[in-house]
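Heads up, one of the protein chains got dropped from this complex, but the rest are sitting where they should.
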Amino acid sequence: MSSTFGTIFKLSTFGESHGVAIGGVIDGVPANIPLDLDAIQAELDRRKPGQSAIVTQRKESDTVELLSGIFEGKTTGTPIGFIIRNADQKSKDYDHIKDVYRPSHADYTYDKKYGNRDYRGGGRSSARETASRVVAGAIAKQALEQLGIDIVAYVDQVGTVRMEGTPDFNEIDNNPVRCANPEDAERMETYIREIRKEGDTVGGSIVCEMHHVPPGLGEPVFDKLHAELGKAMLSINAVKGFEYGSGFSSIAMKGSEHNDLFNEDGSTKTNFSGGIQGGISNGMPITMRIAFKPVATLIQEQTTLNNKDELVKMQGKGRHDPCVVPRAVPIVEAMAAITLLDFYLRNKAVQL
Amino acid sequence: MSSTFGTIFKLSTFGESHGVAIGGVIDGVPANIPLDLDAIQAELDRRKPGQSAIVTQRKESDTVELLSGIFEGKTTGTPIGFIIRNADQKSKDYDHIKDVYRPSHADYTYDKKYGNRDYRGGGRSSARETASRVVAGAIAKQALEQLGIDIVAYVDQVGTVRMEGTPDFNEIDNNPVRCANPEDAERMETYIREIRKEGDTVGGSIVCEMHHVPPGLGEPVFDKLHAELGKAMLSINAVKGFEYGSGFSSIAMKGSEHNDLFNEDGSTKTNFSGGIQGGISNGMPITMRIAFKPVATLIQEQTTLNNKDELVKMQGKGRHDPCVVPRAVPIVEAMAAITLLDFYLRNKAVQL
Amino acid sequence: MSSTFGTIFKLSTFGESHGVAIGGVIDGVPANIPLDLDAIQAELDRRKPGQSAIVTQRKESDTVELLSGIFEGKTTGTPIGFIIRNADQKSKDYDHIKDVYRPSHADYTYDKKYGNRDYRGGGRSSARETASRVVAGAIAKQALEQLGIDIVAYVDQVGTVRMEGTPDFNEIDNNPVRCANPEDAERMETYIREIRKEGDTVGGSIVCEMHHVPPGLGEPVFDKLHAELGKAMLSINAVKGFEYGSGFSSIAMKGSEHNDLFNEDGSTKTNFSGGIQGGISNGMPITMRIAFKPVATLIQEQTTLNNKDELVKMQGKGRHDPCVVPRAVPIVEAMAAITLLDFYLRNKAVQL
Partner (left out) sequence: MSSTFGTIFKLSTFGESHGVAIGGVIDGVPANIPLDLDAIQAELDRRKPGQSAIVTQRKESDTVELLSGIFEGKTTGTPIGFIIRNADQKSKDYDHIKDVYRPSHADYTYDKKYGNRDYRGGGRSSARETASRVVAGAIAKQALEQLGIDIVAYVDQVGTVRMEGTPDFNEIDNNPVRCANPEDAERMETYIREIRKEGDTVGGSIVCEMHHVPPGLGEPVFDKLHAELGKAMLSINAVKGFEYGSGFSSIAMKGSEHNDLFNEDGSTKTNFSGGIQGGISNGMPITMRIAFKPVATLIQEQTTLNNKDELVKMQGKGRHDPCVVPRAVPIVEAMAAITLLDFYLRNKAVQL
């Protein structure tokens, strides 16, 4: 009942990891935006499996087919439907977990909720669904570009390895971790390789910044810009926490330290506010940080529950990510772009 | 455009801090629930100003008047309208900030968005609006009680002072900080008094737990239970961050540490998941933590911007909270209750 | 669960006919519109009981109190909350129907749906709720006036008496029937007086026209302009049918007669389309007609059912309308205004 995100620019997705296809409908696309179709596929390629040695080696081509809403190279204003066929529909790879609830996966909760279970690779709960978000996000990004707004995300922590160097946005896609600093990236990559050797996994975090956002985006009181960004990020698989601006570090700060004093042009000397005041953008860069838990699928034996209330041994196998954050970077950007474009369009109704 | 929260159990609020009244409409209230009206007022009293020496000494009686939807002591299923009159409508108290944007307040962003400014105490951006949420939350709590679900929140950090003792829920309302441990509460209270003497303010954090939530609540993929709880919390004034279960600490953890192993009854040995898997409750306690920034209104001189693009001196005055978290506890509980009841009702449509 | 109408300009109402008050929240009001508060009350007065000899003689002052969203005479862009106190809360007038389901009223269906019954004057099912719509509609009208759009409605049939003369919009409020032709109005008034003497009631119909609506309003495919107008009208108490443009008469027409041929300026020679093509306004006047059933409350004895499954005699009493259409004219205009303003605001998001 909740496969739709957004109010005006609205994405509805469908599809399971091992069904026929995943895809979606994007409604509320502004008319007359020239679309670079290769750029959409390129975003999908940033998310796809098998792109480097430190991500899952599953083979999914993830080719998007756009079905409507585009005519003579431009958006028409009508909905864009799209599908991505699932290359791999072999359910027998999952026979060993058919009756077993994997620890810290959604197997148990889906079964309790729906009274049935699509055990093939997690079904609807699989992060495969996020490919549809990347398609919509890539289109939103192209609209935002026309407005001069840009969005960038990068990995700033993997397990215990934090980014310490200065971020250089040009470096992000030059390393498989998608860290914004090449030396830190190397340390992170080494760390992930070690973890993988242990058959283990590790968490991480992503920073996302939005630049040149005009003041005025965000809607009081419930749909505050950061509240909706928070929801957008928390809806991504494996996310456990969200903060913007000073975030959790603001707890220990005093007001006299934390207040962002103005310059004469309306900008502020500091940006603890993270570009948002009272839920509305103030023209400063919007900054946020998102925490991802370690992947639940281990290549280690675990004891778990089956659907007969028995504790059983299970052995993880398959081709899983030791750490999700490298592939999550384009997903974070996509959800940020969808949210921001939606608020841009909503804001047009503030005046007659 | 966003004064409504919820999908089935739905709250729409209105009102500015110094207008005639604030209030709201609660739609989708399940029928035939006996309502304890005193318990609703009691929740408002937990939030109201002047309740202790460490909160603002403003006098607001915050008496709610329920206008509809209740007949012969029970909910009828039709919407509950309510208002809370504003005792203090004197706008002259705010003449000194009429043309001035207070740092880290929403004055600047509202003006940029709407092209006008209700300077009286922050207008719609004031946390006074949250009193309406407490009314709806108190009603939601009574519905959840019938289902055996209970919600409790407490302060676990004020500035640099963290709660270190064992939480005892019975102690929460026995101290003005609303900390769950009496000794920690004393340390926090002392700290707040010091901060206030400096004319300064400080941040804090609140933990919220939900017990006896049945498995199955939460909707994939965008309206995950924790995503909607996150939005609910981030929509509260001054909130800067949200985490659930292991939260930000999961970044540095390995999957082998973080996975919650099952017991035979479907419960888990640990609860890093915070009671939610794949966005759906699993029957374990739901746990979350919310970060609040320091109050932006200081009793210190600050340099700021006016609406003629000039930097000017301003002197905070008035009766403001040195730290919001004691009064935010009932707000957090209210938003959690509204969210949970809404998901409970949504879940009824999963089967024919 | 459905007390909200609109997507951007959004009205949520509450209240029963004999509760403390009715009222609502209007969200998405565009900012900076000067509001004539007397004009709002004047619309309510057009709807209120006791205004003429042919409507119910109940005494309700229907005074609206606006609680928020207006500052220094203009809308701020934040929600407008309002209440109308119920003068008459005496429930004992309704003791005689406490256990009885009145024929063709909503007593039976509310009881079946909610498992309870607010028997005082129909409770939530009473047309009293429409007073809240008139408040929101009066505000929407003032916004539309700024855009040069005007809306007018009039009675074109009462029972078997159809309007035959030429409509003159200036005459509508000069007669108690609100017919647009004074001679027809007299015939209708005489007819209503006769019906009332019989203790009976009669149906009627209202025509509504919207002028100077710019082309482009309305959203394909489900939220077509006429589909939403239809829903708006059908949601008014006692409405049984809706048609726009040629309406039901188009059934018997040929395409060669029905097609509206263009003039060079984009206007059309005829207007069978009723100002709407493909769900989108084309710049021609929007025309629609709404059918109202006879009032179900009779001053005659009827046999009906009680809540013990027994057939019993009941005698209507009280002060009811013999025909609803005179008082329904401002309600029709209000719902048309709310719908049109909402589509105007939605249409702003079509382009970046």
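First chain written, first letter: the chains are A, B and C, and each begins at residue 1.
Note that in this section contacts are C-beta pairs under 8 Å (C-beta built on N, C-alpha and C of every residue); 3 or more make two chains touch, one makes a residue touch a chain.
Every value quoted in this text rests on a predicted model; they were computed, and no experiment measured them.
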The one residue from B:Thr78, B:Gln157, B:Asn237 or B:Gln302 touching the chain left out of view is B:Thr78
Using the definition of touch stated at the top, determine which of C:Glu171, C:Asp184, C:Glu209 or C:Glu243 touches the missing chain.
C:Glu243
Against the chain that's been left off, what residues of chain A make contact? List them.
1-4, 8, 10, 12-16, 19-25, 27-28, 31-32, 65-69, 71, 74, 76-81, 83, 113-116, 118, 123-124
Across the whole complex, the chain not displayed is touched by chain C residues 1-5, 13, 101, 103-106, 108-110, 112-115, 124-125, 129, 157, 159-160, 195, 198, 200-205, 215-216, 218-224, 226-228, 230-232, 234-235, 237, 240-248, 250-266, 268, 272-274, 276-283, 291-298, 300, 302-305, 309-311, 346-347, 349-351
Tell me which stretches of chain B touch the chain missing from the display.
8, 28, 30-33, 77-78, 143, 146-147, 220, 344-346, 348-352
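In the analysis below, only the chains that are shown with their structure count from here on.
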Starting from the mean Cα coordinates of chain A and chain C, work out the distance between those two points in Å.
46
Whole-angstrom distance, CA centroid of chain A to CA centroid of chain B, is 27
Check each residue of chain A and list the ones that touch at least two other chains.
220, 346, 349-351
